[in-house]
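Read the structure below first, then the notes.
A protein chain is absent from this complex, but the other protein chains hold their places.
As written, the chains take the letters A and B, and residue 1 is the first residue of each chain.
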Amino acid sequence: MNPSTAILVALVLPMLGALLISLTGSRPNLRESVTLATGGILFLVVASIVPSVLDGGRPEVEVLEVMPGLALAFKVEPLGMLFSLVASGLWIVTSLYAIGYMRGHHEKNQTRFYVFFAVAISAALGVAFARNMFTLFIFYEMLTLSTYPLVTHHRSEDAKRSGRIYMGILMSTSIGLLLLGMIWTWHLTGTLEFTPGGILEGKASSTIIGVLLALYAFGTGKAALMPFHRWLPAAMVAPTPVSALLHAVAVVKAGVFTVMKVVVYLFGTDLLSSTGLSIWLMYVAGATILIGSLVALTKDNLKARLAYSTISQLSYIVLGAALANDWGVIGGSMHIAMHAVGKITLFFCAGAIMVASHKTEISDMAGIGRTMPVTMVAFFIGAVSVIGLPPMGGSWSKWYLALGAADAHQNILVAVLMISSLLNIAYLMPIVARAFFIAPNEPPEHEGIHEAPVLCVVALCLTAAGCVGLFFYAGDLYRLLMPIVQP
Amino acid sequence: MNPGLYNYWIVIVLMMIGFYATIARGNLIKKIIGLNIFQTSVFYLYISMGKVSGGTAPIVGDGITSYSNPLPHVLILTAIVVGVATTALGLALVVRINEAYGTIEEDDIFSQDQAS
Partner (left out) sequence: MTEHLPILQIIVPLISAPVCVLLRRKMLTWAFSLMVSLAVLCMAAMLLQQVLESGPISYALGNWSAPWGIEYRVDVVNAFVLLLVSIIGAVVLLYAPSSVAKEIPHDRHYLFYTAYLLCLTGLLGITITGDAFNVFVFLEISALSSYMLISLGEDRRALTAAYQYLVMGTIGATFILIGIGLMYMMTGTLNMADLSSRLPSMHGSRTILVAFAFLIVGMSLKLALFPLHMWLPNAYCYAPSVVTAFLASTATKVSIYVFLRFVFTIFGVDFAFENLSLSTFLLPLSLIGIFVASTVAIFQTDIKRLLAYSSIAQIGYIMLGVGLVSATSLTGSIVHLFNHAMMKGGLFLAVGCIMLRIGSVDLADWQGLGRRMPVTMAAFVLCGLSLIGVPMTVGFVSKWYLILAALEQGLWPVALLVLMSSLLAVIYIWRVVETAYFQAPADGAAKVKEAPFLMQVSMWILTGATLFFGVSTSLTVGVAQRAAEWLLGGSQ
């Protein structure tokens, strides 16, 4: 299949899958097989585009021109390739996990869940493959809308309230800020195409470019840059598979991916580094990194702690983009993959703990390592990756980010990165320690090992293995991403 | 003979009387009457502007050389018909409102709606 067709197939396949899932809703096993089959085929289709991109090819396909000069079009370049691989690969694993979780937790309305999951993946791929900001915006909004039913899955009062915060913040930022920035860019340059080197060079004064950068950065609410971060903890009301895939991988990564793509292909790293217009963004990202980690320390609810950890980690990627130099961009882009795999492991473990032992607060999780050793070991691996220590993948991205910060002579930000690693240790390691080294408060319900449903465990083992594997395959990632900074 | 602008003054006075009646009166029929007066003032505007000095009614007759402009007359005939239709419809509505509410005073209708 040639790459251009593969792009279209990759976008349409999940939607077809959603249709099939809604039709097979009454037969759960058939329905689950559809989900897994779609996920498997999708990953293969996306992977088939990789060789072409590695060779320097940029497969593209234009679907139609929506308004004069604004086309719905797709073009795969290394950054998009990375994101699409992450999203489609982790979808399969999450589907495995979701099957185990939803059945183990006896969740209702499972068909609706799988349908919107598929639609959301299609939207994420649309964001990954977008050739211009217009197409990206379309799929960005589609992602918000398709994940709303997932976030509010339980339809309780809590879910309704959190849904309001979710929609409220994401729609306000995207309509109020991002759309404004987008139309303004169109007005200034007459195009919205992602172009290596950017399109804004010489088109407007520095102040205006600075304002535009702010509109894009804050307008991308999914990147959870403070102060527009509240939706992430609010979205934790969703079932854990949703939190895992969407809020550790698809939704948030779509956000930071957008920021990275805008910085590299709309503004151009040369423009930003030579004018220093993104320095304020570095500091906002740095602040988010620190404040996110500090708040995470205070949270006893495991998912809430992980949510604030995500907010903090996302700003690593924004920081990488804001540094606007080679190491920064590479480090930030690599972190998209590293953090995704690491965080998803942590969320899977959180969900597994909830299903197996009904515990959500960390203070209750003493000694749980005895009853759920596999889960907690996987948690440990994921935590080390998130903290950024070898031999887990996360260490590479942190290393490049630190190099980038040093390269830009932003020593304060190097310090921020280091302090943040310490904070990460502070809020993640105690969980592991508590699980293994402290005796439980009350005798456990079940004697011996009582893990979560087997599919959940398989999934989290796979992602934990991924954390380790990415350490060794980081070189391949680097090769994939190099052309972004050195075309 | 210079007629001056007195026709326009009459138009304005009638227009204001009609407008005031429509707005200030609470009785639905009085509103329609006001509307009629308002519309009639506009008719006068058109017809009086069509008058040619020394011209007679625009009906062809022997020995007459100067006629008033017939077009405004035609326009106003149309407008009168429109006015009649509007009045008829308005009065029909008032009859139905009376059946439904038992009153044709705007304030009473309003308070009945508030109560329900």
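As a convention for this text, a residue touches a chain if its C-beta (ideal position, glycine included) is under 8 Å from a C-beta of that chain, and two chains touch if they have at least 3 such contacts.
Note that this is a predicted model, so its numbers are computed, not measured.
Trainee: So one chain is hidden, and I want to know which residue out of B:5, B:24, B:52 or B:100 touches that hidden chain in the complete assembly.
Mentor: Of the listed residues, the one touching the omitted chain is B:100.
Trainee: Quick one: which of A:183, A:433 or A:482 touches the chain that's been left out?
Mentor: Result: among the candidates, A:183 touches the missing chain.
Trainee: Residues on chain B that touch the omitted chain in the whole complex?
Mentor: Its contact residues with the unshown chain are 19, 22, 28, 31-32, 35, 38-39, 42, 45-46, 49, 71-72, 75, 78-79, 82, 85-86, 89-90, 93-94, 96-97, 100-101, 109, 113.
Trainee: Mind pulling the chain A residues that touch the left-out chain?
Mentor: 64-68, 72, 134, 137-138, 141-142, 145, 152, 155, 159-160, 163-164, 167-168, 171-172, 175-176, 179-180, 183-184, 186-187
Keep this in mind: only the chains that are shown with their structure count from here on.
Trainee: Can you give the whole-Å distance between the Cα centres of chain A and chain B?
Mentor: The answer is 70 Å.
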